[in-house]
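Please find one structure pasted underneath; my questions will follow.
Note that one protein chain of the assembly has been removed; the remaining protein chains are unaltered in position.
Read from first to last, the chains carry the letters A and B; within each, the first residue is number 1.
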Amino acid sequence: MTTADARAMQPPFPAERGVDAYNTKLGMWVFLASEVMFFTALIGAYIILRFGAPGEWARPGTVLNVPVTAFNTFLLICSSVSMVKAYASIADGNQKLLKFWFLVTIICGASFVGVQAYEYLHLIHRGFVPSGVRDGSELAELVANGTLPGASLGLYGSTFYTMTGFHGFHVTCGVISMIYLYLTKVLPGKYTQQNYGGVEVIGLYWHFVDLVWIILFTIVYLI
Amino acid sequence: MTTVAGTPGVGHTHHDDRPFIRKYIFSTDHKIIGIQFLFVSLFFLLVGGLLAMQIRWQLGFPNQPMPGGKLLPETMAPDGVILPEYYIQLVTMHGTFMVFFAIMPLLVGVYANFLIPLKLGAHDMAFPRINMASFWAALLAGLVMLSSLFVPEGAARAGWTMYAPLSARPDLSGAGLGQQLWCVAIILLGLSSILGSLNYITTVINMRAPGMTWFRMPLSIWALFITAILGLLALPVLSGAAIMLLFDQTIGTHFFDPAAGGQALLWQHLFWFFGHPEVYILILPAMGMVSDMIANGSRKPIFGYHSMVFAIIGIAFLGWIVWGHHMFVSGMNPTLGSTFMVTTMIIAVPSAIKTFNWLGTMWRGNLRFHVPMMHAVGFVAMFVIGGLSGIFMAATPVDMHIHDTYFIVAHIHYVLFGGSLFALFGAITFWYPKMFGRLMHEGWGKVHFWLTMLFYNLTFFPMHILGMAGHMRRIYDPTMYDFLKPYQPLNHFISISAFLLFAVQAIFALNFIISLFRGAKASMNPWQDNGLEWTLPNPAPHGNWAEVPRVYRGPYEYSHPDTTEDFLPQSQKLPGDPEPAAASAAGH
Partner (left out) sequence: MKWWLPAPASTFAGPIDGMFTAILIITGLAFVLVESGLIWFVFKYRGRPGQKGYYTHGNTRAEYIWTAVPAVVCVGLAIVSNHYWKQIKGRDSVPPDAYPIKVHAKQFEWLFTYPGPDGKLGTADDIVDVRNKLHVPVGRPVVLQEEAEDVIHSVFIPVFRLRQDAVPGMNIRSWFIATVPGEYDLACSQLCGMGHYKMHAKVTVQSQADFDAWLAKAAQGDIE
């Protein structure tokens, strides 16, 4: 984005030079800083609890479905790519491509949430819940016959559901925001080549949410 | 020689024909939002005070029926005698309301909102609707917290610090729904705080009037800006911890449950990682406003303005790496204790710098003792005591003896009451004309100041003695202990002083309320102050300026040799002052 465009999105009164970002963009960066701290608290707790956990931590893939989640991760990364393409489209003034790529992003994001919801239901069905393992469930049997180390499953459930749950909540908020912008600004053609800050700002949020997921996927599912 | 002139073209930026509800209830005007925070927070200050009175009743008159106690239900105080389970709710909720719903919103919710656009020369905040949401979220949080006092089993009762596992186990604490409501209220408050910080930070960075460079900002704004950053980064950690606690209580997670591998100390680390920056949130804005009031009252520039800025930044930065000093005897690794002890000793230094600079400001001034100045000087006098008592706690071996005693309670109240609250009394008086167009009564303000100063010291100074003796905190009946029985007369004395202290606040309350209707109408700049806000009419109009002001100098140019008057507003142009470059930059 050119400096001229950035300045066009400044408030319509003169001000001392702050940072080279208009208010909504600066505001989003500031907000994301608070989100970093929020996820740091959750992830930090996870790391502390995992390293101090009694017994063995369940090995990757024994409780969670890595292949399905890997696909879901791919989906979310694709949605970030489509978001970038949406942004590039309107930077070039292309309304049609903006509408297309923005919609692709929404669909990919919504699908991510859908797949995650499905995964939760499946895990609960197998007996994996926030408090650990449900009595009499499929996983409880694996613990009983020694296939699955049970001592730290309570922590495993607590940390898994809290971290991925709040991430999922943030993705959902992002999808809802994007649908709102799509209906009120994108479709009616309110974004122009001179004024597309909203796309950039929601894009920032979306990339952040994607980045958090990549970290979570690695430390929760893969390691 | 020049005299002060108002900015021409002052008035409404546009004709203000908003309906009553949009103007005063669901307002996006930062000034109205600040005033809304003021009324709501003063209410919660009263709530916190009433809770404190009950605590002091039990300590001063143990196991005796409390006046008005018969109004309380049997579960709290049968026949007016406070029960132990009610007592620990009182100490918990007193701390909770005072920290989260009184002092923090009074300093930040009120003055960040009210002052930032005014003192920087902006029409409003960067995000007025988010600002409005921040207030309503805070009010909702306060109401949720208040409701927790009225649920059948009663309110949370593990101390305002809410240590797990006690807080996570209703079977061990007796508090179920009340505890959960505490968590929900805190999460809502965290959201409010974050939304507020968003606004304050963006506005300070991007919306300063032309000529208002970083080092021409008043110290109140520097302090509020740095505080906003602290809040932005600390509150999310508290929210995260409160979520984990709520989940342990409700959906069976095990974050703080040792039986399943959880860790009790995890709560303390998370809480205090938030908690220590929080206490700097509770003091820095007060320090900033005190600087403004002392420069005004001394009719002199602030001594060492740049040092003051760096001290604020230093305190805020160091504040992130001292949290373990709340945990010296917690079972935390003693080596960690040593590192926190070192950082804690170091953080004394920037506060010392600020104290000496305030003294330096008063030195060779032409001191005017209006009510705000009295409170600002009172702040310095009392904060010094609070700060120095902190050194005892920072020394780990000494802390072993005074941790969790009334020595700590004395420290907390010297910095929060003697510090923050005195600053607030001064600030409320100082900016009252800008908010309401009238002045508070000066004579009654002075009476209130002296009586408060007296009873406040009589209440809290003796607590140092109790702490040295080993008098623990949160103890329903100290007379059970042989070593504390001799101190009962002192507890009695403290309680009487506390009742008188509380009673005297009626003077402030009445002065505040009556002056709204019968206070002397204020001229535009009754304190002859240099801030941009004083170039606007009282009360300031919606949109503040028709055209943003231009700034030609720093905020504390009092007693300038080239002026007849002993003050020189930031936006007043003297012959020879260059126009700020930003005024002619892009922007229309």
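Here, contacts are C-beta pairs under 8 Å (C-beta built on N, C-alpha and C of every residue); 3 or more make two chains touch, one makes a residue touch a chain.
A quick note: this is a predicted structure, and the numbers were derived from the prediction, not measured.
**Student:** Indicate each shown chain that the hidden chain touches within the full complex.
**Tutor:** B
**Student:** Can you tell me which of B:V151, B:L177, B:M345 or B:A546 touches the chain that was removed from the display?
**Tutor:** B:M345
**Student:** Out of B:G324, B:G365 or B:P433, which is the one that touches the chain we can't see?
**Tutor:** B:G365
**Student:** Of the residues B:T355, B:T429 or B:T452, I need the one that contacts the missing chain.
**Tutor:** With B:T355, B:T429 or B:T452 as choices, the missing chain is touched by B:T355.
**Student:** What residue numbers in subunit B mark contact with the hidden partner chain?
**Tutor:** 84-85, 87-88, 157-159, 163, 165-166, 169, 172-174, 258-259, 262-265, 298-307, 329-331, 333-335, 337-338, 341-342, 345-346, 348-349, 352-353, 355-357, 359-360, 362-369, 377, 380-381, 384-385, 388-389, 391-392, 394-398, 400-401, 403-405, 465, 468-470, 472-478, 480-483, 486-487, 489-490, 558-561, 566
In the analysis below, only the chains that are shown with their structure count from here on.
**Student:** Let me have the rounded angstrom distance from the C-alpha centre of subunit A over to the C-alpha centre of subunit B, please.
**Tutor:** Taking the average C-alpha coordinate of subunit A and of subunit B, the gap between them is 35 Å.
**Student:** Quick check: in the complex, which residue numbers of subunit A touch subunit B?
**Tutor:** Result: residues 7, 10-19, 21-24, 26-27, 30-31, 33-35, 37-38, 40-42, 44-45, 48-49, 52-55, 129-132, 151-152, 154-155, 157-159, 161-162, 166 of subunit A touch subunit B.
**Student:** Please name which positions on subunit B make contact with subunit A in the complex.
**Tutor:** Residues 122-123, 126-127, 130, 194, 197-199, 201-202, 205-213, 232-237, 239-241, 243-244, 247-248, 251-255, 257, 260-263, 266, 269-270, 547-548, 580, 582-588.
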